[in-house]
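One protein chain is absent from this view; the other protein chains keep their places.
Which chain is which? They are A, B, C and D, in the order written, and residues in each are numbered from 1.
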Amino acid sequence: MAPILEINNLFKSYGSVEILKDINVAIEQGDFLVLVGPSGCGKSTLLNCIAGLEPITGGQLSIGGKDMTHVSPKDRDIAMVFQSYALYPTMTVAKNITFGMKVRGVDQATQDEKLAHVATQLQIEPLLNRKPGQLSGGQRQRQRVAMGRALVRDPKLFLFDEPLSNLDAKLRVEMRTEIKALHQRLGASMVYVTHDQIEAMTLATKIVVMKGGVIQQIGTPSEIYNHPANLFVADFMGSPAMNLIPAKTKANGKGVEIEIASKSGDPITLIDTKNKDLPEDVILGVRPEDIADASLRGGEGRQEADCLIDIVEPAGADTFAVMQLGGKHVTARLHAETGAVAGQNLNLVFDLGKVSYFAPETGERLN
Amino acid sequence: MAPILEINNLFKSYGSVEILKDINVAIEQGDFLVLVGPSGCGKSTLLNCIAGLEPITGGQLSIGGKDMTHVSPKDRDIAMVFQSYALYPTMTVAKNITFGMKVRGVDQATQDEKLAHVATQLQIEPLLNRKPGQLSGGQRQRQRVAMGRALVRDPKLFLFDEPLSNLDAKLRVEMRTEIKALHQRLGASMVYVTHDQIEAMTLATKIVVMKGGVIQQIGTPSEIYNHPANLFVADFMGSPAMNLIPAKTKANGKGVEIEIASKSGDPITLIDTKNKDLPEDVILGVRPEDIADASLRGGEGRQEADCLIDIVEPAGADTFAVMQLGGKHVTARLHAETGAVAGQNLNLVFDLGKVSYFAPETGERLN
Amino acid sequence: DGHASPEAEVLHYWTSGGEAKSVAVLQEEFAANGGTWTDMPVAGGGGDAAGTALRARVLAGNAPTAAQIKGPAIQEWYEEGVLADISAVAEANNWSKILPEAIAGHMQCEGTWCAAPVNVHRVDWIWANAEVLSANGIDMPTTWDEFNAAATKLQAAGVIPLAHGGQAWQDATVFEAVALGILGSDGFRKAFVELDMDTLKSDDMVAVFDQMRTMRGYVDENFSGRDWNLATAMVMNGEAAFQIMGDWAKGEFMAAGKVPGEDFLCLSTPGEGFLYNVDSFAMFAVDGDDKQAGQALLAELVVGESFQEVFNLNKGSIPVRTDVALDNFDSCAVLSADDMAASNEGGSLLPSYAHGMALRGAQAGAITDTVTAHFNSDMSSADAVQMLADAIANSM
Amino acid sequence: MTDLSYTSPRSGSRTANILLRWALYIMLGLFALFYLMPLFVMVITSFKSLDEIRTGDLISLPREVTFDAWRTAWSGACTGIQCEGVRPFFWNSVLIAIPAVLISTLIGALNGYVVAQWRFKGANLFFALMLFGCFIPFQVVLLPMARMLGLMGMAGTIPGLIFVHVIYGLGFTTLFFRNYYVSIPSELTKAAKVDGAGFFRIFWSIFLPLSLPIIVVTVIWQFTQIWNDFLFGVSFSQAGTQPVTVALNNIVNSTTGVKAYNVDMAAAIIAALPTLFVYVVAGKYFVRGLTAGSVKG
């Protein structure tokens, strides 16, 4: 089967400013593609190009196997949910949802039926006669209405532009789960923009990490999380961020000896048995969850070291400890009942089985 | 020593609407008090009352042992950082920081000295001659300038109104750590408003949870997290939220037998050996991290059960699994490399050593 | 001719009570002769606003059938090629005989008749409060020296000697009366009709400005911007003794129930001559028999005897034709008519420059600018004369 | 509200605060007098008899109140040979102002909609050209406009006057709507496009229903401008199409006739009533609408 969405060598400029550079992506039916990257990197622009809301400067784009490069948005068989939800402020919720059908001349009976279906699905029946301004509970209800407007079209491709970024943290987590459930239930294809990497990780079947209009890495969430292609991706994905520690390596009988400067004076030395052929200067990438209380972990690839704890941040389920290694703040994710105390040394375990190495100059992954 | 801030029976109304009801709080020198609660619950209003920016309707308030109920803001020896940062738009960063001193007639030499000190501390020397509009990097630099304006006053009490809510997720985590470090370094007393419970947990030495102008619970982060006083606090603090599952209890030889309805038909039964004297209908509160892969956990108070997994959300460091129990979505925090698959049964461990029980009618904690 | 039903749309600026009544007379006669009259009044600024409207309509190709235009402006409009020829009516009614020669000249354009005169206003009137004069033992002045002497006396008695409204056209009205008195009728013609530079720069002209400066001293300090009728009211109330104003001022006195010769006095300003301000209608080239018939009928009626009498009784002016009986007119009007006849004989029947009868707009405006600038500042007379010459040169 | 009144509770004496407050109200009151003065003079004069005006103090209260002047001004005052007061002209003004306001508002809305939401190359240039048109002194256009109206066969007609007012109102109406629509997120247009709606559909179904505040501002502004216009009215009308301002001028500004100031004033107030009414009733929305759109910052 042809990919449901295929983008080849897409370029996009505003005036003389090139916003998107040589974008190539393809997804299959049922995929959940997440575009993630910092603000201003061109995510929305790319989504708008897919929707046909912005003309593209170069390249080609097809949806459902058909070339759509120059087709107007309404003929692309897509539905879109906008960051601000873009509800029509003067129409009731019901009208908001049926407006598109009305424009397309769908008969009233079908409209009513589809509306009822979507309303039930999203549990917004009581809201149908309200206007957007009368939706209480803030953004959650709006968000559902915006979803309803998209669902009712039953399109080949759903496009979402940061649909959760206006919700508060708590709601965001809930709605994230709902969207995931929806995706599983509908089996629909979706392209989803966010700058929240957790959202990207939890929702995607495929992630595109962008920066400055250039794709940095495409992969499954686990590929992106465990094998970031460069320093940017490593730093961007994961929270708290991956610790990126300047280190020196030395070939050693058993593998590679890694030396990290420490505030207290003596450098910490770790031995990596899995990797070799590393340059002398590297940036060592370790996720916070791969640095843990010595008492709780053990096994292959694990190395212990004493570290001076600067700050202890209990965060409910976990406690984060921050220390200084290689001149950087390094965060370790400890158990909630850890005995870590700020200002004291703690024996920590480094899980070297999952570390990444990067070249300090280019930022590219080495292993 | 007298508490640095003491609030007794404070009431505050706008017109006939009572916004704050009988607020009583006291903190000691060096405390970091966090006011947390949903939007509109009166956090900012309380902070404004402490600052003297809003007159209070009833009660009494003292700072540093002195009655300040009717003292004007400038004489309360406080400094405040606002949610929007409220930088004076037409003044340079340096002027923003020194303007208060200038007005108070502090001599130029002292001004320069203090400015230099604060600028070094916050690493904003290069920005001193820019105006707020020229601060790039979005909110982070503004945030620091606002901090600088507060720090330079060297007050008895710092007040912060959601200083991080304008930052994106990544930055928020970083700045959170910085504020924590600052607090530790200065040993200053702080009152901090947020609606982000993680911020509350990681920063506070003491948390006040509010709802609708009424204090729900006051306590250390761990008290609040582990012993929420009622359903509201239980649900509000922690992310993903505590699972609150309707259940039936029955006295049993060993302890209490807890029965939870399950989607697949057979109810799940767990035995709690620590608690007794529970009413028949309860709401069982279990944190996601207290439901885990059976293979990884074991020990006292732990009970296994087979559950049908609805959704699996890999989130990098962890994977969340969602199932239906007692008619509710229940989230479990599993290891990143879990074998959970949506639509299949998984044997999970419930850690009953840390559960909470709530009365379904009042929502109050039972154990 | 008999086929067409006469139609006229008449653009004019007679809008106040007395004036409007006068026009109504014309309209009634017009209707009585089977015509349809459409009234298009535009007041303001002594016809400025009407001029604006007229220009717009002519440019739009939508000219009114007749418009109230006077003086050299008639010829100017003719030169733009937009006026109709009404010689047929004029000749049929023998206009060249019944109109004073000077006035007939204004109605002709390159030998054809192009406008119909309505009335004659005399401009060089001096009005006085009879009671105030007799209380102070003063007679109506017949020379400017007498006027000055009387004014000084009145001033000492605490009466404002001269009621005046400080608007440019009122300044100009006083100025031309003074000029007529000092320059004489020949000098006036040379200066303000022929724009003879020698006369304009002469010592006599300096004397005219000197007298204006003197007159400025007789005016109360609040004169600026005052409407002329408020000035007239000052004379009526006895606040002031004299006013120099055209004979429309009489209407104000009459409206207040004052009687000429008893309550108020009228006399021509010191000096020989008669300054006339003749209202007239110019006919515009229009299409359509109805309209052309209307123009002919209008022209005929306007100069007709009956209309001349009724209209001028209402308006306070005098008939343009010399053959109308004056039995019903008041003493001031009779005096005016007699003077007109006499000065017509003596060649001292002169057009008023201040009311747009003597010069084209640009030149008249240039003079008025100088006069009003001088009157409202402490400019010396010599400077004023120089400025006058420059302004006229610049206006050509 | 920049309420600074709660700066220093109990610091400084209570009496000082009260005195300050009084001073504030007195200041505001004095300014109110300044603004009301001319209207006050007009109103009292309109209730005086002509005799009283001729003899009395112009700005003192009437000794005896009479409504004659009002009656005359409305239906009896002569403007030329017609002595029907300002009434017929009043209706001319209504016939001119209402369509002109509606049309210029509608076109301005469409223009603003395009410039703000459908940007294309040159749209800004268009807008700049349009804005500059707001500043052209109207005297400049009188003569060429007259010629154009003549060519179009609209000289002296009410449609002609409507046309003129529409043209020279477009600059401001476009400005108002553009600035208002610029603040409406473009996502709304995008959503509607995805929904399949076209240019007019989006305007009609989505933007127009949203525009009430700015429509109020525009309508007030345009209505005031057009109703109060004299220059166009006097230049481009003919008998029977003259607006009320021209009639008012004819009553007030006759040069060589007897003046009835009481009637003048009554006529002036009558001519001003519609705009006054609009300001008093809708002034609140005017200020609010200005904040919503036409003012940036």
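Note that in this section contacts are C-beta pairs under 8 Å (C-beta built on N, C-alpha and C of every residue); 3 or more make two chains touch, one makes a residue touch a chain.
We take it that contacts and distances are computed from a predicted model.
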Listed names "Lactose transport system permease protein LacF", "Acyl-CoA dehydrogenase/oxidase C-terminal domain-containing protein", "NADH-quinone oxidoreductase subunit N" or "Heme exporter protein C", with the criterion being the UniProt name of the chain not displayed: "Lactose transport system permease protein LacF"
Hidden-chain contact residue, picked from the options C:Glu110, C:Asp198 or C:Glu221: C:Glu221
Listed residues D:Leu50, D:Ala77, D:Ala100 or D:Val114, member touching the removed chain: D:Val114
Which residue of D:Asn92, D:Ser205, D:Gln222 or D:Thr245 touches the chain not shown here: D:Thr245
Residue among D:Thr105, D:Ser205 or D:Thr224 touching the omitted chain: D:Thr224
Missing-partner contacts on chain D, residue numbers: 1-5, 7, 24-25, 27-28, 31-32, 34-39, 41-42, 45, 57-59, 107, 110-111, 114-115, 118, 120, 123-124, 126-145, 148, 167-168, 170-171, 174, 182, 198-200, 224, 228, 230-231, 245, 248-249, 252, 261, 264-265, 268-269, 271-272, 275-276, 278-280, 283-284, 286-287, 290-291, 294-297
Residue ranges of chain C at the interface with the undisplayed chain: 45-49, 51-52, 55, 58-59, 73, 76-77, 79-80, 82, 166-168, 171, 220-226, 360-362, 364-365, 369, 372-373, 375-377, 387, 390-391, 394-395
Absent chain, residues of chain B that touch it: 48, 51, 53, 72-75, 78-80, 82-91, 99-100, 103-104, 149, 153
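The rule we apply is simple: only the chains that are shown with their structure count from here on.
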Length of the shortest touching-chain route, chain A through to chain C: 2
Chains linked by the largest number of contacting C-beta pairs: C-D
Between chain D and chain C, distance of the C-alpha-averaged centres to the nearest whole Å: 38
Computed distance of Cα centres, chain B from chain A, in Å: 25
Where chain B touches two or more other chains at once, by residue number: none
Contacting residues of chain A [partner chain B, same complex]: 39, 138, 168-170, 173, 176-177, 180-181, 184, 195-198, 201-203, 221-222, 225, 236-241, 287-289, 310-311, 313-318, 320, 322, 329, 333, 336, 342
Parts of chain D lying in touch with chain A, wherever the complex brings them together: 185, 187-188, 190-197, 201, 205-206, 209-210
Residues of chain D touching chain C in the complex: 54-55, 78-83, 142-143, 145-147, 149-151, 155-156, 231, 234-240, 242, 246, 249-260
